[in-house]
Every structure is written in C-alpha cells, then in structure tokens.
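Let me begin by handing over the structure; questions about it come next.
Here's a slice of the assembly, chains where they normally sit.
Labels run A, B and C following the written order; every chain starts at residue 1.
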Amino acid sequence: MKVTVCREAHFNAAHRLHNPVWDSQKNKEVFDKCNYPNYHGHNYNLIVKVKGETDPETGYVIDMKVLKEIIEEHIIQRFDHRNLNLDVAEFRDLNPTAENIAVVIWNILRRQIDTKFDLGIILYETERNFVEYNGE
Amino acid sequence: MKVTVCREAHFNAAHRLHNPVWDSQKNKEVFDKCNYPNYHGHNYNLIVKVKGETDPETGYVIDMKVLKEIIEEHIIQRFDHRNLNLDVAEFRDLNPTAENIAVVIWNILRRQIDTKFDLGIILYETERNFVEYNGE
Amino acid sequence: MKVTVCREAHFNAAHRLHNPVWDSQKNKEVFDKCNYPNYHGHNYNLIVKVKGETDPETGYVIDMKVLKEIIEEHIIQRFDHRNLNLDVAEFRDLNPTAENIAVVIWNILRRQIDTKFDLGIILYETERNFVEYNGE
C-alpha cells in the first residue's frame, strides 16, 4: 500500500541561458530572450513527490515537516534569491534550463531521502512552463 | 484507447493527529501542532481520477455528473463539516493523516466504481501539502 | 503618492458557529452544517493590506519581512492549528464567522501597525467564500 506524499516549495532566482561553445549569434538564435546578457528571473515553484509505504504508527509515509526541512536546507537555502549561473556551483558548466535545474534538484534530494522511497520532481518556471523528472 | 476522467470536489473538516498508544510527550514530538488537543481543520480538495475506455455512444468514459454524485453521496455527505476523529467511523482507530484519509476515500470509492475502471485519488490538505493514492 | 502593500498568510483552524442564547433547533436552522457539534475547519487565507507613502530611502511603504513577522507573531502564532472557539480568547463570546474573524484580526493588527498607514483585511474561508474589512 504505497502513497505518494507531495510538498510544494518556492524560490526566486535569476538565470540566463547560454552555451559558451557557441558564438553570440547562435546563442541568440537558440535561446532568444533567455540569452539576454544581464539575466532575468523567475519565481520557481517546486513540487517534491516521495512515494512509499505508510508507517502504521504515524500514518505518515514521510513527515511533511521533515520533507519541508530537507527541501529548505538543501534547495531553498542554496537557490533562493540567487543567480543560478553565478552563485550555484552545479550550474558553473551546466545551462540552467528548467530541465537541468530539475535534474540537479532531483540529484541533490536523492542523496537526502531514503532509497526505500521513490522520488519525483515537478518544477514550474512559469505558470505555463514546467518540467517533471523522476530519475528515469 | 483509454482516457482518464478527473473530477474535483471539496470538503471542510476538523481533525487531530494522535497515536493513543504513545504518551503525550511522544505525540507532541512527532505530530507537533497537529496534535493540539482541540482540533484544527482544513479545506480538503479531492481529485478523483477514473481511467477507462471511452463509450462510443456517449463519448464519455464515465458521466462526470454521475461521478460527482458518487463523490457527493459517499464522501462529501459523510466528511464535509465533520470532525474526522469523532464523526467518521473509519478514523475511530486510524490516525487521520492525509495519507490515511486518501486511502480511506479510495477504498470507499473503489466499491462504488465499476472495476473495469482504474481509480486514483489526489488529496490536498493545504495548497502546499498533498498526497496521491491509486490502490497500488 | 500612496501605494498599498499586500501580504498573504495562512492558518488552519477548527471552528463551529453557534449562538448560545438560541436553542439547538434555532442554531441548526440558521447555521446548518456550520453548527455541527464537533467542529469542522478551514485553511484560512489572509491578505493584509497596508497603504501609505513610499519611503524614498528604501522604496518600501513597509518592509514586507516586517509585515510578515507582525502577522506571524500576532495572528498565525495564536490562530494556526487552533480551535477558534476554544483556544482563542477573542471568540469566547463571539461567534467565529468569517466576518467576525476578519474584524478581530483587523483590531489586533491595527494596534501593531503605525496609524499613519491605512489597514485592510481580506480573509478567505474557502476559495468561494471571503470577506473584506478595513475598519470603516
């Protein structure tokens, strides 16, 4: 009997899409406004999904307060009010697209959450653009 | 050709998280504010998902009006404006966590919905905390 | 040049509508499901609006972090995960309708926020039911 527990969190960050191997013309063609040199930003909405057996003593799969604190310590503290390209080590050589941010977040959280649980991520870059990743 | 039909419903209920086997110290440590003795409450948002073949005569998997009435009769009438711990029989000996509420709802609805359909539940306790259960 | 700064906060509480002067028949007729004896509950969404001159040094009317902390200390700490009828002194002799909760919150906050500012409250009891109060 497996239930999926989902917790939403938020961070506000600047970023810019850019491939340093390409010239500026190619970057502009591919990334358009997302390549503007001085960065833009988003309110990122993050949903973390943890699937597992319900503990009969607590009725919890995982305590949402604990899940909230893991997200706070390992994601929000490092990403919130930051420039992803300049301030977050994982994006020094990785383009901070929504896809890559989701994979980076999943990899960070996977190390913090017991492997008996399945882990999934939904990341909203805007209300209309979002990505999902579950380690597949 | 299988389509999933989803219907959202709402109920407002009081609850309290408590394990009667534990002393009050342990209950407070684990359940924190959710263990306050006089109950608190939520606007629960429930999404019921029914997956099956589309009927060629109607174009429906299941008539949403019928699905709405099943949810109304078997869930809303019993849960809405109630104290889950005191008023709903299923929680007499079961801690009304979001996980357990979702499983209880799924079990109730599973008996009302033809087994040719797959059934899934999403239950929002708050905008930021929600659970999913599909009988797995 | 006056700008209105708005901050949203949340609390989850149980309540019951009841007039102790009336008999149970009259209470049931007027308050219906909201009069059920064992309480029900809501996720209350609160918007606090503060209107005033923008400070030229900061560009702030009021620092949203400060406003957030005032709401946290004086409203959320006292109302969240509580039973409004039993746990919150202001409702010992006052029916906790959305209207009365909004007025109580406004009165509490009015004492904490400089009178050079106008103050308004929006309180959502559900997504479809909400009230506004500005001390008028």
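Assume a residue touches a chain if its C-beta (ideal position, glycine included) is under 8 Å from a C-beta of that chain, and two chains touch if they have at least 3 such contacts.
Since this is a predicted model, take the numbers as computed values, not measurements.
K.L.:
Beyond the 3 chains sitting in the coordinates, how many copies does the whole assembly comprise in total?
P.N.:
Here the complete homo-oligomer in the file comprises 6 chains.
In this section, only the chains that are shown with their structure count from here on.
K.L.:
From chain A, how many touching-chain steps at minimum until you land on chain C?
P.N.:
The least step count works out to 2.
K.L.:
Based on CA centres, what chain would you say lies at the far end from chain A?
P.N.:
Looking at centroid distances, C is the chain farthest away.
K.L.:
So the centre of each chain is just the mean of its C-alpha atoms; given that, what is the distance between chain A and chain C in Å?
P.N.:
Comparing mean C-alpha positions, chain C is 34 Å from chain A.
K.L.:
Determine the centre-to-centre distance between chain A and chain B, using the mean Cα coordinates as centres, and give it in whole Å.
P.N.:
It comes to 28 Å between the two C-alpha centres.
K.L.:
Residue numbers in chain C touching 2 or more other chains?
P.N.:
none
K.L.:
In the complex formed with chain A, which residues of chain B make contact?
P.N.:
Chain B residues touching chain A: 17, 19, 21, 30-32, 94-100, 102-103, 127-133, 136.
K.L.:
Using the touch definition from the top, list the residues of chain C that touch chain B in their complex.
P.N.:
Touching chain B: residues 10, 12-15, 33-34, 36, 38-43, 80-83, 86-87, 126-127 of chain C.
K.L.:
Spell out the residues on chain A that touch chain B in their complex, using ranges where they run on.
P.N.:
So the residues of chain A in touch with chain B come to 1-9, 49, 54, 57-61, 63-65.
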